[in-house]
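Apart from one protein chain that is not included, each protein chain of the complex appears where it belongs.
This part shows chain A:
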Amino acid sequence: MSQRFRLPSGGHVDRSQRLGFSFDGRRYEGHAGDTLASALLANGVRLVGRSFKYHRPRGIFSAGIEEPNALVELRDGARREPNTRATVAELFDGLSATSQNHRGSLGFDWMAVNGLLAPFIGAGFYYKTFMWPAAFWERVYEPMIRKAAGLGRASGLPDPDHYEAAHAHCDVLVVGAGAAGLAAARAAGAAGARVILAEQDFLLGGDLLNEAEHDAWRSETIAALEAMPEVTVMPRTMVFGAYDQGVLGAIERVADHLPEPPPHTPRQRYWTIRATAVVLATGAHERLIAFPGNDRPGVMLAGAARTYARRYGVRAGETAALFATHDAAYDAAFALAEAGTRIAAIIDPRTDSAAMQRAREAGLAVRAGSVVNGTVGGKALRGVEIGTVGSASRGDAVPADLLMISGGWNPAVHLASMSGAALRWDDALLAFVPEEREESAWQRSAGACRGVHGFGAAAADGAAAGRAAAVAAGFDAADIPLPDAPSADHRPYALWEVKGGGKAFVDIQDDVTADDIRLAHREGFSHIEHAKRYTTHAMGTDQGKVGGLVGAAVLAEARGEPVASVGLPRFRPYTAPIAWGAMAGGEVGRHFQPVRRTALHGVHDELGAVWMDAGIWKRPAYYPKAGDTDGWASVKREARAVRERVGVCDVSTLGKIVVEGPDAATFLDRVYANTFSTLAVGRARYGLMLREDGIVFDDGTTTRLGPDRFFVTTTTAQAGPVMQHLEFHLASAWPDLDVSLASVTDQWAAMSIAGPKARDVVAAVVHGLDVSSEAFPFMAVADCKVAGVPARLFRISFSGELAYEIATPAGYATHVWQAVMEAGVPYGIEPYGVEALGLLRIEKGHVAGSEINGQTTALDLGLGRMLKKKGEFIGRVLAQRPGLTDQSRPHLVGLRSVDPARQIRAGSHLLVDGQDCGWISSATQSVVDPGWIGLGLLRDGEARIGSRIIAANPLMGEEVPVTVTSPHGYDAENLRVRT
């Protein structure tokens, strides 16, 4: 099929370059410089999609980012991208696109039956209809609605492309490279400022691209910008959001105009731009008029038809009508007439105007005082019905396959509004424009985005804004050559809607009609934000760029108020859709988050460890061995080795903080609920830390290394928060204390050697230290050498067995571990993982993160005796509140499944006589007395020891009888750790 709507010359397409592409499987040809939309129009393709709700046939409506209809699936396979706007998709050779949102073919869509049901599926239909029965929502209604709704299909495959995040700094950021933006960038650049000029289009010029007679100024300005070394021009870069303090976000489409990105090139780049001053020159979006049938393929914004003719050399129709409320739109009729399209009628509600007279002089048929009150046609426009202003009766029809409409221009105020500018109603333009405010002098709007239309006026406004921005960034103002050109009159007649039979859309993409807006008002959703959510008005990918204000005007009329007081919904990023991949950037797959490995990671890997995540740490869960029937067999084997012989476990992930200074002991007394100032040098003590609200925060052992020097350990999970907690209180509450803190978690590797034979193993590797119980009792700490390298030995235990912990500078970790393993061979040493560690501590009754869960007090955990009676500490005062000292609060207990074979689970509820009285916090299988055991928090827990209750898990359909026990069932006298 030839490009029969392509003009022989003119515009910014290169007719010598032929690009083949396909749409819905049919082959077409376009040129370099085309968008998919302009190439489709050149080939006479009018029907490009189906609407969201009613599945009405739709055509290309705009020529830019505001496109509501022409959304396609671009590319195939893993690169398929749904909901891509054909109006901004740059044509390349081999492009393949598919229409979306229809079952069956685009021409015959089964879902179009929704159009016949339209009287029943207005705004709020889903809310009202799918209410009952409630259980049907999840199983029946929602899947059905989800199947029917939505637009394009995601590929469902991993994205083969990669994306980059990048940062840029500049003195002046100019957003938009139309007349205003080009002038602003040049003025700021001439002043010497570092300038970034970002333009979403692949060509610079904006509306200048439609004005061949001004192309010399455009080319000369671009050349001047390229000659300035401090000016960076970024085409294909859409600024999508404005944030605080001159930070703006942008997407650079690096390779979207190519079949696929070249090697080592990202598809898109996500820019964070920090600018001292910002000029917004984002232009304006033309708005529709609501009239019956205003969505028919062939109805198009007037400015878009003009752009297709002038920039792309494409006639959007054979016979056109123009329905406009202001003079500036008439240029579309002149452009189409020049291109050879027959102008059937110009329909204008006004009585007379300069442009009307010019049109008459040019021989065009002008129907003053008229409106379009209907369209004729099915999948393509065939005619336009013309009535008179204020009359409900239908008038005559004129044949046309293109109806160009314009209800005025809405300044693109999105970024201005996001960055804090108030919006002001402009009575002449009938639109919101940004209020200029002194406190936002670093940021200003220029040109059409603040209502200054016309090439000459916009360029002058842009130059002034660029100069001011450069001055705001500390440069001296400079002048640039400016063009002289008259401005067309953009002030529209106030006509938002032509009422009549049939659907008059205010939001074409979401199928929201003027009647839907009125329905929302009648049903009480009269605030613009409520009406938006009730009707989905302006919630599509176009965010109401062409019809948002029209919907607001319909609502204003229903409320009997001016549009200005109805306003617009809040503008938020993103101004136009961006790809998820760009937001994710390089942080995908294994780069999604960092992995923390201990110094012994390679050792565990060689031992075949099964890994588990502890935050971002990788820790060995257990080490499977031949003969282990399952994971539990491995875990229990490891735990038995500790109970019966000796085991070794990597505990390097515990947080380690050195607290040093003359006031270190005083500080620790204040941050811990127990006392450390009485601790002797060379001794360790278990410490309990509370939050200010009296809830337990963390626990761990702290060692006194010297009079003014302590070594604090924290749990793995709370290492960071505890450090921050200590830093905060030193800075805010006790700046008078002379204390320094240093996190040394990564500097030290640590391993626990636990079991009845632990001393034999430790004695074999430690030099220069008597490790007998007399010389080195429970809670002793000393520096020593292990296997010839420096180390520190702690006699502390988490497992309930005789145990030592060897800490060594991380670089020696593997050497020390291997020495320990070798020394342990005669004693049957086994490495044990986090699962066995958990088993052992539950058996012993030690609390961990499942019990110190941010809800429990020291009293709840049976640790009330640790709270010092005298002296200040964080959490002391608020822990005394009645709610936290209530005797009926759930208390730590041990639990044992009555039937040793029946599993109990963490999270199960504890039922006493059918009443929910607590929960299981941790569960495991005992190796000392086989069967399922656990720890839990139970109301009146201590009083219930010995009684039988129910552990209920409704999710698993289980009710397991359990016996309440003391949590300290294993070696309650603590003899084993002290031997």
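Basically, a contact is a pair of C-beta atoms (placed from the backbone, for glycine too) under 8 Å apart; a residue touches a chain by one contact, two chains touch by 3 or more; residues count from 1.
One rule holds in what follows: contacts and distances are computed from a predicted model.
Of the candidates "Cytochrome c-type biogenesis protein CcmE", "Fumarate hydratase", "Iron complex transport system permease protein" or "Sarcosine oxidase subunit delta", the chain left out of this view carries the UniProt protein name "Sarcosine oxidase subunit delta". When the whole complex is considered, the residue among A:P229, A:P262, A:P735 or A:G914 that touches the unshown chain is A:P735. Contact with the undisplayed chain is limited, among A:D14, A:E529, A:D783 or A:E872, to A:E872.
Of the candidate positions A:S22, A:T232 or A:T272, contact with the hidden chain is made by A:T272.
Residue in contact with the omitted chain (choice from A:E220, A:E692 or A:D971): A:E692. Among A:A168, A:L203, A:A224 or A:V247, only A:V247 touches the chain that is left out of the view.
Residues of chain A that touch the chain left out of the display are 243-245, 247, 272, 274, 420, 439, 692-693, 724, 727-729, 731-733, 735, 872, 876-878, 880-881.
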